[in-house]
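Reviewing the structure listed below.
Every protein chain of the complex appears in place save one, which is left out.
Read from first to last, the chains carry the letters A, B and C; within each, the first residue is number 1.
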Amino acid sequence: MAPVATTFFFYLQAGIAVVSGILVITRRNPVHSALALILGLLAQAGLYLMLYAPFVAGVQIILYAGGIMVLFLFVIMLVNLERAKKEEQFNKQWLVGTAAAAALGFLFVTVYLKGNALWPQSIPQPVESSNTQEVGTLLYGQYMFAFEIASLLLLVAIIGAVVMAKKRI
Amino acid sequence: MVPITTLHYLVVAAALFILGVIGVLTRRNVVIILMSIELILNAVNLNLVAFSRIWGLHGQVFAIFVITDAAAEAAVGLGILIAFFRNKETVNVDEVDLLKW
Amino acid sequence: MTDPTTYISHLELGQPDKTYLDTNELILNMGPQHPATHGVLRVILRLDGEKVLGTECVIGYLHRGVEKIAENRTYAMFNPYVDRLDYVAAVSNGLGYCEAVEKLLNVEAPPRARYIRVILTELNRLASHMVWLGTHALDIGAMTPLFYTFRDREEILKIFEKYCGARLTTHAFRIGGCQYETYEGFEKDVKDFLDFVPPKIDEYEELLTTNRIWVERTRNVGKISGADCIALGVTGPVLRASGVKWDIRKAVPYSGYQEFDFEIPTGENGDTFDRYVVRMKEMRQSLRIIQQAVDGLPSGPIMAKVGKVIKPPVGEIYHSIEAPKGELGYYIVSDGSTQPYRVRIRPPSFVNLQALDLMVRGQLVADVIAVIGTFDIVLGEVDR
Partner (left out) sequence: MLDYITSYLSSNVTPGQAGNWFWATVYVFVVFGGVAVVVLSMNWLERKALAHFQVRLGPMRVGPHGLMQPFADAIKLLTKEDIIPDQADKFVFWIAPLIILCAAFTVYIVIPFGPTHAITDLNIGILFMLGVSSLSVLGIVMAGWASNSHYPLIGSLRSSAQMVSYEVAMGLAVVSAILMTSLNASGTGTLSMIGIVQAQQEQHIWYVFKFFPLGLMAMVIFAIAMVAETNRAPFDLPEAESELTAGFHTEYSGLRWSLFMLGEYAAMGAVSSIAVTLWLGGWLRPFPNFLKGSFFDLVFSLFPGFTFLALAGFCFLGVVRMPKHPTFRIQTIGLAGFGAMLGLIGLVLFVTPVRVRVQDIYWFLAKVAGFMYLYIWYRATFPRYRFDQLMKVGWKVLLPAALAVLIVTAIVGVLF
């Protein structure tokens, strides 16, 4: 089917993503931050769909919104945050932070203005072939080794998390 | 109406990236710092997927790897956080100033 | 023998686990308004995640001062009050009280009265165990047995109602015997019931005994050894499930129990599953006793010679019977007047509840529910 109201949906989802990003870093209560982040992740999944990357969008929803964020919420519940909420939320590095952000912003603006010609300006087009299948072929073909390494990384992460979080080993 | 091109996505990604950087640099709560890192990773993902429409699907594959990394990072990071909270009763990153306790 | 004083519960509220710097412990207040504490028991749990580190029972929400009331009532007037202690086994309570006063008066109920008493008491034991089974299963999550057991308990209550007009707080016996002669067709009703119930008990067992989830939920949960039971004064099916063959009906026979042939089922592990099995077997043994009693129901008077005004001689007496939940004892001090000087009731639930802390420590929240259920406590009896 032909895309409908692409512009509207793009700005809607981009807006949600950016606003929730702002909420993530400004909320006093970590649970509210986490909720904002979840919303942002879902909006990004929508952006992936608009880029005709449905598989990545699905993985984003399952892994990020359904898995990692649950982990975050879990930990936020475990650590006592009643006191942390009343404390100062920002450290003294706001100057450094702003400076870094400004520098990065400047960098991005420069790159996008000057380097705009470096890549073709394409409007994402619908693809005929199955995205999932192509990603799978690449993943299990060309990137086989990286895939195995990733699985090893996950194993290390599991063991690491257990070792870290367990009271008595 | 301006058609939505790759650049639009890149701008969104850049905004998210900057927000994440600000979060990492200025917040004290470790949980929110970890979430800011997730924001940065997501910004990168958005870039990768946006470019994958121009230069083949490698970007999407890489985005999946990044998500895997994010999962590993979250698990270990939160594990450290719990161990830390257990010992120091705080989740503020600027109180992590001892190498050993 | 283990020293019972070591079991006194030290909840140490708010104190961290000393072995390691710990996350915050959770103090969970279970009850008094809680669906699975069988009334108004309140248990304060100290939890590490889901693991129970300690418990503290808070009782007294149903305290009515029954023992004090006794001092202002005549012996006969106090009789109905004991029905309100363990209201699911009112007949047993009445039997214990009547026998205690009879012992004080030095009279004995005539044989026919004793037989009627045995029949009704054993029927009541069945009813009590049925209530226990239904609620215990419901606590563990199986809804259906509750409705089956209540359906069958209804038949027992019908017999009670026909006999003495009341279903729950029966006030069936009088000091010195029974007030009512059996009604027309009593024996037939009881015999019909004896034919009716065994398949039903099979039905309960079919639902639960081989149910994997049930076995997993109850086996090795709330284990207690026989020595610990004795040290804590735990009696009844809980004690027998730990392998101690102690049943007052056999050990110190009363009300003519020595005339009946029955066995005392015992368990081995002393876990919740064994207690379940013991109670199920007890139900079948009760049926045996009822069968013998109703077959050999003698004729004759149902009331011994007791004066209109009951005025026991000065003295004191302790008499205990095997109630469905354990040893139910009455300690009565008489100063020679028409009212007891002091009545002290030893309710089985109250004493058994002491073992809760020992049994659930180190187990999970869900096990606390299972263990409270397996005690078969009735708060009317605990708080008196």
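Quick note on the criterion: a contact is a pair of C-beta atoms (placed from the backbone, for glycine too) under 8 Å apart; a residue touches a chain by one contact, two chains touch by 3 or more.
The structure displayed is predicted, hence computed values, not measured ones.
Undergrad: I'd like to know which visible chains would be in contact with the absent chain if the whole complex were considered.
TA: By the stated touch criterion, the chain not on view contacts A, C.
Undergrad: Based on the whole complex, identify which of C:Gly65, C:Gly141, C:Gly296 or C:Pro313 touches the chain you can't see.
TA: C:Gly141
Undergrad: Check the options A:Ile25, A:Ala43 or A:Ala57 and report the residue that touches the missing chain.
TA: A:Ala57
Undergrad: On chain A, where is the contact patch with the chain that was removed from view?
TA: Against the missing chain, chain A presents residues 1-2, 4, 29, 31-32, 35, 38, 54-55, 57-59, 61-62, 65-67, 69-70, 73-74, 76-77, 130-133.
Undergrad: Identify the residues of chain C touching the omitted chain, counting contacts across the whole complex.
TA: Interface residues of chain C facing the absent chain: 26-29, 34-36, 50, 137-144, 146-148, 151, 207-208, 211, 213-214, 216-217, 364-367, 369.
Just so we're on the same page, only the chains that are shown with their structure count from here on.
Undergrad: Calculate how many whole Å lie between the centre of chain A and the centre of chain B, each centre taken as the average of the chain's C-alpha atoms.
TA: Centres of chain A and chain B (C-alpha means) sit 6 Å apart.
Undergrad: Identify all positions of chain A at which a residue touches two or more other chains, and write them in rising order.
TA: Correct list: 78, 80, 167.
Undergrad: Of all the residues in chain B, which ones touch at least 2 other chains?
TA: As it turns out, chain B has residues touching two or more other chains at 82, 85-86.
Undergrad: Inside the complex, what are the residues of chain A that reach chain B?
TA: 6-7, 10, 14, 17-18, 21-22, 24-25, 27, 30, 33-34, 37, 40-41, 44, 47-48, 50-53, 55-56, 59-60, 63-64, 67-68, 71-72, 75-76, 78-81, 84, 87-91, 93-94, 96-98, 100-101, 104-105, 108, 112, 116, 119-125, 131, 134-135, 138-139, 143, 146, 150, 153-154, 156-158, 160-165, 167
Undergrad: Which bits of chain B are touching chain A when the two form their complex?
TA: Residue positions touching the partner: 1-12, 14-23, 25-29, 31-32, 34-36, 38-39, 42, 45-46, 49-54, 57-58, 60-61, 63-65, 67-76, 78-83, 85-86, 89-94.
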